[in-house]
Structures are given as structure tokens and as C-alpha cells.
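A single protein chain has been omitted; all remaining protein chains appear in their positions.
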Amino acid sequence: MAEVLAPRAGFVLRRPGLALAALVLLLVLAWALVPDLFTHYDPLSGVPREKLHGPSAAHLFGTDETGRDVFARVVHGAALSLRAAVSAVLIALVAGSVLGLVAGARGGWLDAVLMRVMDVLLAVPPILLSLALVTGLGFGTTKVAIAVGVANVANFARLMRAEVLRVRAGVYVEAARAGGVRWFDVLTRHILPNAAGPVLVLGVLTFGTAVLEISALSFLGYGAAPPTPEWGSLVAGGRSYLASAWWMTTLPGLVIAAVVLSANRISRALEGERA
Amino acid sequence: MSTIWNPCREKRSHFSVTIVRFRAIALFLSIAAGSLLVACSSGATTADAGPPRAGGTLTLAIGSNPDCLDPQQASTNASLNVGRQLVDSLTDQDPATGEITPWLARSWESNADSTSFTFHLRPGATFADGTPVDAAAVKTSFDGIKALGPKALLGSGYLAAYRSATVVDPQTVRFDFSSPSAQFLQASSTMSLGVLAPAAYRKTPDQRCQGDGLIGSGPFVFSSFKQNSEVVISKRKGYDWGSSLWKHPGEAYLDSVDYKIVPEPGVRTGSLLSGQLTATTEVQPVDEAQFQGNGFSEQTRPNPGIVFNLHANVTKGVLADEQVRQAVSKAVNRQEVVDTVLSPNYKPATSILASTTPFYTDLSGPLAFDPAGAARLLDADGWAPGPDGIRVKNGQRLSAAVVFSPVFNQNQSVLELIQQQLRKIGFDLRIDLRTTAETQQLQQAGNYEFIWYNVTRADPDILRNIFSTKAGNRSLLQPGNPLDTQLDQQAASIDPAVRKPAAEQAQRLIVEHAYAIPVFELRQVVALGPDAHAVGFEASSRLQLFDTWVSGS
Partner (left out) sequence: MTSYVLRRVAQALVVLWAAFTLSFVILYLLPGDAVLAKLGGGEASATVTPEQIAQARAEYGLNDPWPVQYGKRLLAALHGDFGRSIATGDTATHMVLSALPPTLAIAGLGLVLAIVFGGGAALAGTYTRAKWLANLLLSLPPLGISLPVFWVGLVLIQIFSFQLRVLPALGNQGPQSLILPAITLALPTGAVIGQVLAKSLRTQLAEPYIETVWAKGAGRGRVHFGHALRNAAIPVLTMIGVVAGQLLAGSVVTETVFSRDGVGRVTTAAVNGQDIPVVQAVIVLAAFFFVVINLAVDLVYPLLDPRVRQNPAARTRKELVHG
């Protein structure tokens, strides 16, 4: 992403919203990589005497029911939350692209069958699909990520197939094929580079929805294995304390919203770039 | 914070201690003293409580959808808290003393080996459809429970050895069992063996679950059930055959009870505080402080039966080593668990049985927090600290997984804290969250190291259900061990002189060999708004709403 945006510093600077979005994602990435730079509290064990304190200078986001610093848990949870969302996107992207590629390239009955399967996946709302999958796979962040990833496969498959069909119809591909270029080379030289853009846009967009879907599944009771501070389970866990400790849900919830908003903003910018 | 003096709260801290001493002196004798304790555990607590008034509706939140309302089939708290109000039982059990007292039956007797029980019914009781509660109806009902088979989730266990019921005369019914069933007397006081009218059995079990044909003789009758939304029950007009333990004769005070099904704990609390409910069950420990004062109050009672515990499978991994299990037991700081994750209402476990269970014995000595002792045990046993702080012996890490499913909201926090505590002695506890179906499957297959659970039952026979090699055998012990002998003995007689020593010895064996590591006693916490009074608990800590009343409009 950096190389896409770097030569266009001016472009970014003229869009403060976009700059802010990039900043948010960079900050969260930094949390994931070097959490200790941002907080000196232990995210796993707290001081029981200081439980359920509201936000203050000492505890930016307050403390939770066992006296752990909520901000520390958000910062340390970044790594796992990002990994979960990114794996969900990767699963959807890779599996979806391969299926779409095969369907579009082969055509015929295989295309018809694959696309009907994708229709079914689209017909069942993703949350229902994830719900059923996650009950089967069991609890835990990786499994939730797989469930969310699978539920999003169909979007990528359809997009990739459409790109393949579009590129295939292109004059230059026909020319290449006629010139005796092998199918594999057509794929790597023409189809993939052309499809990369739209797939990337959808990928960034799906990253946002994946964060939301993972947090929704955590809310419904299929979260990260304890005591890991994953964002979705942080908001979900805090809701038991809604009446007495609003900060436990509200503040991590705002962090999630900021990350999703930033991902969407960047996705739109990338799309605009292409258009 | 609050200046309102709350007499019951003051006394509550002494409650369990008083009970212990009391039991030691005379378990089954003093009803008078017992009723004093009842007043403290379940009496009205609000300072402005006037004389009870009849009428009004109690709007009460429960935490989950009661899938089945039929108390003979149900097994969840949400269902039983509704079902208890609809049916009467042959007997009742005094929550304070554990004593079995008259209800539909005025008196009863059993033979020497507890295989035959005869109940003499009181005259005059009728079902909601007007038919009399006589020996024939009781027989139909018990045969009906037996016929439910595994659908009677709790009753099928109570009636495992049930052979037949015989109508001796219109007011006398006799039950025969194929093996000694001392627990049946206590079981006859539960709602699971509550009596339904013969007409009920003309409906299918599935219909009764939805309230159709759910005809009992209880102080309330079923009105309506909207799945995931609410259950409404209303007062039975002309009811006059209440349990001998209840505080007033005649009909219930409340006109109706509206159970609202509210799964979000924060919403339950907030809705009570903002006046959208008159009371709520399943209050989160963290929210309890909000109901102390300001006209709000709490009613609490520990669940009898087996406390929340890490039940060890002695055939698996490091848990086959008794010293390891004992070290784990010493390293669990039960007081810290209660102080940090739960609330002062909860008590650290002092036996495998909760302090409200009949024949409970105090084993707080062997269960004392002793990390140094735990370390000594492990050192002597050859477990040396490894590179990551976890002990190792012959290349094996000192590590075990605990399987649990999310039934009680605080389970995860409790296990996380125990995980931190055990890490300090070099024991790695892995927390393995599973669905209820999966947990059940692992349990049936014996495929677990620790399993985390509790069971509510106001009778020590629950130990036999769980530990006997002829029953659940969750520790996977060898048949013929000393524990089996004690468990069989307590099952064979209703005579306290026989049951008490056997039950106490069984608890001691379990704790000393650390077959299971008790942690804390589950507690029912009900919060009442300013208008709700005298929400009571029966002996199994399910709601008893007969004496409950509401003030104001």
C-alpha cells in the first residue's frame, strides 16, 4: 500500500480524512508490533484493588473487573485482532480468487456449478453462515477468522470471475492467445495484474467488515480463548458491566469503529485511484 | 455509601457459620430456630416493608429462554424458576435445615432398606382443572415421569430404580424401588417430581413444554408463553394447601408474575435501576453494589450440591499423580477468586458440597491456601522448574487443560484468575472453552483432564451420581475403592445417623485425594426494586414466589 501512496504525498495531503485514516491504521499497526512503547501496564494481570476505575490520566480507558488497564488490553489486543481480520481477508481472498479464476477460465459446467455454490453462499446472510461454521469449528480467534473468511469467499470469487471474463474478452488477450502464448502466461501477464486492483480494493473493504463480523461473533459468545485481549471479546466482555462501567464497552468500541472507518476510507481512495 | 440500615445484610455474613454449628448440634430437630434462619436468607429486606398486601404483578427478569416450562422435563434454572410455581410436591424441604416437611403429603414412612415409601395425602387439594389430587392422580403423575424416559432430564435420575406406584387407598400411595433409594425422599420435594393432573398426560410431552396441558395444583397457573420474550403465570384462585414452610395460608399474594426473558446482564441491571422491572434474577457480581441501598435490595442463597470445581480425571496426564492434584488444590487461592471476580455474597468452597447441602462438612483446613506447601509437594515429587517457569519432570510439562462451557457468566474470569494463581507454582492450566454439546461429549467419553462445572441438588446423594464407579464416575476411579463404599452406604438409609457419617467421610476422601478441587459456591442473587418484597428461595435455591408481594401501584 505504501508504494501506491508514497509518490502522491500531495494527493494525500489535500485529503485530510485520508491522511487521518492512514495515520490510524499505522498507529494500530504499531500497537500490534511494539505494544510496550504505548503502555507500561500488563494486559493480562491487573491490580484487583483498582478494579472498575473510570478513565483517568493513569488509566486512559479505565480499568476492568479484575483491575486490568483497558487501554493496555486494547493496545496488546491489536496484534491478535489484526491477525484475525487479516487472516479472514486472506482466506476469503485466496480461496475466492482461485475459485473465481478457475470458474472464469474453464467456463462450462464447472463455472455453472461453482457459481451456483457461490449463489448459495450469498443467499445465506454471512452472519448465519459464520455462526453455523464457528459452532462447528469451535471457539477461538483463528476459528472465528476462518468462519468469517469462508463467509466472504463468494464476493471475491464473483469479482475475480468477472475480471477474468472482462480481460479474456479484451482484444490484447485474444491476440496473445492467437499468437500462441500459453494460458498460464496469459494468466500471469494479463489477467492477474488487471485483477489485482479491484481485488485489493475489495480486500481492504473486507478487512473492515471482517473486524466488525469478528467482533459480532465475539459478542454472540464465540470469542478468543481467555485471557487474550482480542478487541471483539473486549467489547463483548465489557457489556456485562454496561450499567456500572460504560468505558469497558464504549472505548474499545470506538477503536474498532475508527479502524473500520479508516479501512473503508482507504478502500474508497484506492477505488477512486483506479477509476 | 448508603445510610439505610439493612438488617438482613448485617446478618448475612454470619449465616453460613450459624448453619454449620446448628447442623452439628441437631440437624433435623429445631424448626423454630430454622425459620429464623429462613427469615434471614429469604425474608423481606427493604427497610420500608410494611404488612404484605395482596394483588399486583411482579415483573421479573430471567437470563435465558426457558425452552421447556414443564418442571418434570426441564433442567435449567430459567425453566425451574417458572415451573416451581405451577406444581406442588409431595413434600417440601426446609432451606435452613434440610429437613423434609409436609406439603401434599401430611406424613410418610419408608421400609428399613429404603426401597419402599408410603405417602399419606392431605385431603382437599385440587388441580387447576378441578380434579382432586388423590392417590390415583399421584400414581398417574409418577408413572408419567417414568414414561418420559430421558426427557425427564432430572426426574429420570431420581426415579432410576423406580419400579411401581400402588394406590393403597384414595389418600395413600406407595412407591417401590428395585434398589435402596434414600435420596427419593428429598427428590419428592423437588419440582422435577411435582404432581401434574391426569389430564396433562393426554397431551404430548412437547405440548406440555409449551404450557399446553401443563395443569398442576400449585399456587399459580400458566397463562402464556412467548418464546424468547416472556412467560406469564397468574394466581390460582382458592388455593389453600400450601407447604408447611410457607409464611401465610391461603392464596399467593401476587395476582400474576411476568417473567421477562432478558439475556443481556447489563440490560437486566439497567432496566431494574430505571424502573422497567420490579426484580431480576442472575445479577452480575459487579452490579451487586448498585442494589445496596437506594430502596433496592438483594436476596441471595448459595446453591446446594456440588460446588464449582476442577474435577480431575485421574487417568490422564499429570493428574494421575495424586501429589500434583493436591498441589493444585493448595495453590488455588479461593478467597482471592471470590474477592476479585465475584462479590462478598459468594463464599469460597469449604468442601466438595456447598454449605447449604444437608450433611455438608467443613473441610476448610485441608482446603486452605498454601502455595509454599504446594511447592514443597511438587519439589519432593521431582517436578523441577523449567525454562519458562513451568515445572518439568522426565521431559513432561506440568500442564493440564480444563474443559468448560459458558453456563455461568463469570466462569471465564474465574478460570483466568486460577490460571494466574497456578502459574505461580509452575503449573500451566490451559483453558479450553467448548460448546455445551461438546463438553457433554468429552465428558461421556472420559476425554478430558480437568472439567469445570457445578451441580445443584439439596441431597448428598449427588456425590454418588458424580463419583461412584457405578454411576457418573467422573474421576474415572477403579471400582471397589473406599469412596464407593461410603457412597453406597449414604444411599441405603434415610436415617441421619447412618447417612451423616458416610456422607461426611465421602467428602473427606474426595478432598484429601483431590479427585476434584472445589473452588467456590455458586449463589443465586436476585435484586429487588423498591416495590418488591420477600422473594424467597426453596431448598434447591430456586425461586419460591408464594410469599412474595409488591407494594405501590
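In order of appearance the chains are A and B, and numbering begins at 1 in each one.
Basically, a residue touches a chain if its C-beta (ideal position, glycine included) is under 8 Å from a C-beta of that chain, and two chains touch if they have at least 3 such contacts.
Since the structure is predicted, the reported quantities are computational estimates derived from the model, not experimental observations.
Peer 1: Give the residue, chosen from B:N111, B:S164 or B:T436, that touches the chain omitted from the document.
Peer 2: B:T436
Peer 1: Based on the whole complex, identify which of B:V195, B:L273 or B:I510 touches the chain you can't see.
Peer 2: Touching the chain that is not displayed is residue B:L273.
Peer 1: Can you list, in ascending order, the chain A residues touching the missing chain?
Peer 2: Here the touching residues of chain A are 17, 115-117, 119-120, 122-128, 131-133, 135-136, 138, 158, 161-162, 165-166, 208, 212, 215-216, 219-221, 235-236, 239, 242-243, 246, 249-250, 253, 256-258, 260-261, 264-265, 268.
Peer 1: I need the residue numbers on chain B that touch the omitted chain, in ascending order.
Peer 2: 61, 65, 67-68, 74-77, 79, 149-151, 153-154, 156-157, 204-207, 209-210, 226-230, 260-264, 266-267, 270-271, 273-276, 306, 405, 407, 435-441, 443-444, 453, 455-457, 462, 465-466, 471-472
Everything below uses one rule, namely that only the chains that are shown with their structure count from here on.
Peer 1: Once you find the CA centre of chain A and the CA centre of chain B, what distance in Å lies between them?
Peer 2: From the centre of chain A to the centre of chain B is 44 Å.
Peer 1: Which chain A residues qualify as touching chain B in the complex?
Peer 2: Within the complex, chain A contacts chain B at residues 44-45, 48, 51-52, 65-67, 135, 138-140, 221, 225-227, 239-245.
Peer 1: What part of chain B is in contact with chain A in the complex they form?
Peer 2: That would be residues 264-267, 269-270, 273, 284, 286-287, 289-290, 336, 339-341, 406, 409, 412-413, 415-417, 419-420, 431-435, 438 of chain B.
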